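Left out: one protein chain. Kept in place: all the others.
Note that the chains take the letters A, B and C in the order they are written out, and that residue 1 is the start of every chain.
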Amino acid sequence: MTLDFQAILDAIHKDAIIKKNKGIVASYIPELANISDQNFGIHLRTSDNKEYASGDYSVPFSIQSVSKVLALAKAISISNQSIWKRVDVEPSGNPFNELSLLELENGIPRNPLINAGAIVIADILISNLENPKKDFLKFVRTLANDDSISYNKQVALSEKVTGFKNYAAANLLKSFGNLHNDVEDVLDFYFHQCSIEMNCSQLSKAFFLFANKGKCMLNKTHITESQAKRINAIMLTCGFYDEAGEFAFEVGLPGKSGVGGGIVALLPDHFVITTWSPGLNKKGNSLLGMQALERFTTKTKLSIF
Amino acid sequence: MTLDFQAILDAIHKDAIIKKNKGIVASYIPELANISDQNFGIHLRTSDNKEYASGDYSVPFSIQSVSKVLALAKAISISNQSIWKRVDVEPSGNPFNELSLLELENGIPRNPLINAGAIVIADILISNLENPKKDFLKFVRTLANDDSISYNKQVALSEKVTGFKNYAAANLLKSFGNLHNDVEDVLDFYFHQCSIEMNCSQLSKAFFLFANKGKCMLNKTHITESQAKRINAIMLTCGFYDEAGEFAFEVGLPGKSGVGGGIVALLPDHFVITTWSPGLNKKGNSLLGMQALERFTTKTKLSIF
Amino acid sequence: MTLDFQAILDAIHKDAIIKKNKGIVASYIPELANISDQNFGIHLRTSDNKEYASGDYSVPFSIQSVSKVLALAKAISISNQSIWKRVDVEPSGNPFNELSLLELENGIPRNPLINAGAIVIADILISNLENPKKDFLKFVRTLANDDSISYNKQVALSEKVTGFKNYAAANLLKSFGNLHNDVEDVLDFYFHQCSIEMNCSQLSKAFFLFANKGKCMLNKTHITESQAKRINAIMLTCGFYDEAGEFAFEVGLPGKSGVGGGIVALLPDHFVITTWSPGLNKKGNSLLGMQALERFTTKTKLSIF
Partner (left out) sequence: MTLDFQAILDAIHKDAIIKKNKGIVASYIPELANISDQNFGIHLRTSDNKEYASGDYSVPFSIQSVSKVLALAKAISISNQSIWKRVDVEPSGNPFNELSLLELENGIPRNPLINAGAIVIADILISNLENPKKDFLKFVRTLANDDSISYNKQVALSEKVTGFKNYAAANLLKSFGNLHNDVEDVLDFYFHQCSIEMNCSQLSKAFFLFANKGKCMLNKTHITESQAKRINAIMLTCGFYDEAGEFAFEVGLPGKSGVGGGIVALLPDHFVITTWSPGLNKKGNSLLGMQALERFTTKTKLSIF
C-alpha cells in the first residue's frame, strides 16, 4: 500500500472542524451535555502496528455503547454457546419500538448491541465474573494495554438516576425470565460499563483483536478467530441502531458507535480506526464521525465490500 | 318488573357449580394460586336498594383490577381535567403489545383501565392525597359503607416481588415524563390498591354510585352524573382487556374484571351485579363469571343495548 | 318525557352553522370534494314514530361507512354463526396499522366496521345473495320504506379507481384465505354499498330496527332482538374508528359515522338520530356531527350510560 494515511487523516480532520453542522451533543446527563462539540479526533492503527492520528485523538471521552462490543467479547470468551439462547443476532430494524420487539419476541433481544441485548450480556457477565466491575475493567485495560482506563462513576450515577428506559427494558427482560440477577445489580454493572472513558488511541488498541483474528495487540488470544469474525458480522449488521444498513452502505466496515460521539470501525487484517466528535445525527450516531469514515473508505477504497 | 331475581341467581349459581371447565386460577403469586376454583358467588343490588345473592357472595377475595375503576373515580373526583392529558379513553385492542402501544404513543396509556393507565392514575392520586394509601382505603370503605374492608399486605408484597412487567411499564412512563412521583412509591400504592379484599356484596355496594348518577348508597355525591356516565363508557369499551368487545357483545353492560376472579357490572338506574369465580379464561377474565353475566342479561333482557 | 326535541334540534342547528371551524371535507374523490361544508342537517325519529328535524335533513349525501352497519345486519340475518369465525368483535384501537393488525392476526379483521371487516361482510353477502347489489339495495329500501334510495355509480367508480388501500386489504384477506370470491367482485359490491345516497330522514328510518328490537318501522322483523343488541354493542365499541372510546365517553350512544359526513346514533327503545355535516375532524368523523350529538345527549340526558 502506498496510501499516505497521515495526509488522509489530516485532510479529514481539517475539513471536519470547519463544518458548520456538527450535530447535537447528547444532553440527557450533565456529564455528556458539557462536552464541547468542537472536539474532533481520529486515530488509525494498522495491522503492522503503525499509528496515524489527527486532532483530539488523545482526549478521553465516554465510550458508552461502544463498550457493548467489549462486553460481548468478554461474554463470548467465557460462555459462547449459552449466549445465543438468550440473545439473537438479527438487526433490530427500527428503534422506535425497542421494547415492542422485546415483547413480541418473548424477551429475546434482537441482538447484543441494542440496549436490551447488552443488558442480557451484562447479566451473563455478572453471573460468571467473580468481581464483575473489577474484572471487566481489567479485561478492557488488558486489551488496550493501558491501566489508566477507568470508569467515570459520576457518569454511571447520572445514568442510573435518569435511565428509566433501561430500567423498563431490564424489568421486561426479568418478566420473561431472561435476567437471572437482580435488576439493580445488572444495571449497576451496565451503567458502569458504559461510563468507561477512553480516547481514540486507546479504543483503536482495544479493538485490535477484532481485526487480528482474536489476538490483542500484545498477541494474546482472547477469543477464537471464528468468534472475532462473528462479532465483526454483528457489528456490521447491528452496530449503528437503525442506521446499520446506511453505515454498511456508505462506509462498508464493521463498527460500533456510542452516544458520547465515538465510533470504532475496522477492516479485518488491515486496520482499526476510531473517530470522536460529540455531535450526533438524528439517529444518534456521531455526525462528523460517520462522514469521516465514509470519506476514509472512499479515499482509500478499503472496505469489506 | 316482575322478574324473580332470586330464582334467576339461584339457577345461575346451580348451573355454574356443576360446570366441569371452571377455567384456570391465576398462579403468579401464592396468595391467588391457593384459592379454590370451587368458589362461586353472585350478588345483585337494585336501584331500589334490594339485594339478591347466591353462593359464596360473602367470601372476600382479591379485587385486583376491579380496583382500577374505584381509583379512577377518586382521581376524577379530585382533578378531572388534568387526567385526560395523561391518559386516553380508547380501547387498547390488543394485550400482546401493551408496552409497545405505550412506546408508539409516547407514554400516553390508551385508557385508565389497562395497567399502564392505572399506574398513571395511581401517580395522580399520590400527588393529590395527603396519605394516599389511607385516604384511598377510606374512600372505598365509604363507598361500600363498610369499615372492615382492608388491604392484604401479603398480596401487595407478593405483587411487588414479582411485578416486573409493572415495573417496566412504570419506568417507561417515567422515561416519557408521564410519572411525577418515584416509581417505587407509585407501584407501592398501586400494588396495595389491587390487593384490597372485598366480597361480592361489598363490591355491589361500592359500585352503586356508577349506577346511581354519582351518588353512593348513602346518597352522598362523590362524582357528578356526567362523570359517572363517562366512567361507565370507559368500563364498557375498556373494562375487559381485549375481550371488551366480546363482553359488550355478549353481556351488554359496563363492567370490570379482575385477575382474582371478580367481575362487577351494572345497568345505570337499575342495578349493580357482582360475580366471583376464580378460574380465568384465556383472556384473563373469570370464565364462569362471564357466562353468568351473559346468562343474566339474556334471561332478564336487561342491558344497555 | 317533556323534552322539547324540536327546540333542541333547532338550537343545535343554529349554533352549528355559525361555527367557524367546520372541519375538512373529504377530498380523495371529486364527488365528495365538491360537497359544500356549509351543509348541516339533523333528524330525530323517536320510538313512538314522531319526527323532528332541522337544517339540510332532506338533502341526500354519500353514506359511505354508515352502510357497513346495514350490510352487517343483512349478513347476520342470513348467516349469523358463520360470520364470527371470519370477523372478530373487538375494537381495532388504532387506525395507523389497519393492515398491520390484519397481518398479525392472520387475516381475521378486528371487527365488521373497519374496512377489512366490512370487505369480509361484503364477501359473505356476495356468496349468499342471488343478485348481490340489487338485493342489498332492496334491503336498504325496505328498511327505510323508500324506493327512491339508490347507488351513486359515479361515486362507486371513483372509489374503485382510487381505492388502492382497499385493494391492498382485500388481497391481504385473500392471501389468508378469508375472501371466498374474486377481489374485483367483492370490491365492486363494497364500493357500490358505500356509494348509497340517503338523507338524514331516510337514515333515521333505516336504522330504526336497531332501536326497535330488530323490527323495522313497518314492524317487520329483520333480525332478532338479540342480534339487534349485538349490532348496537359493535357500533358502540367500534363505530368511530379510533375515536370509538371518545364517542362513547362524550356521547354515550351506539352509532356509526361515514366519511361523507353522516353519523347515525340511537338509544334502544327511544330514538334514532342522524346528523350530516361534511367537514371531518382529524380522526375522519364529522366534526360538527360529533359536537351536535354530544350536545344532544348532554341536554336531554338520554344516553345508554
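In this section, contacts are C-beta pairs under 8 Å (C-beta built on N, C-alpha and C of every residue); 3 or more make two chains touch, one makes a residue touch a chain.
No experiment lies behind these values; they were computed from the predicted model shown.
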Chains still shown that are in contact with the chain withheld from the display: A, C
Listed residues A:Arg110, A:His192, A:Lys205 or A:Lys256, member touching the removed chain: A:Arg110
Candidate in contact with the missing chain, chosen from A:Ser92, A:Asn152, A:Asn181 or A:Asn199: A:Ser92
Absent-chain contact - pick from C:Arg110, C:Lys174 or C:Lys256: C:Lys174
Residue of A:Val66, A:Ala169 or A:Leu236 touching the missing chain in the full complex: A:Leu236
Chain A residues that touch the omitted chain in the full complex: 88-94, 101, 104, 110-111, 225-226, 228-230, 232-234, 236-238, 242-246, 248-250, 252, 254, 268, 298, 301, 303-305
Missing-partner contacts on chain C, residue numbers: 96-100, 103-104, 164-165, 167-169, 171-172, 174-175, 183
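The definition used in the following text is that only the chains that are shown with their structure count from here on.
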Chain-level touch network, classified as line, ring, star, complete or other: line
Chain A and chain B, separation of their C-alpha mean positions in angstrom: 47
Rounded Å distance, chain A centre to chain C centre (Cα mean): 55
Contacts with 2+ other chains: residues of chain A: none
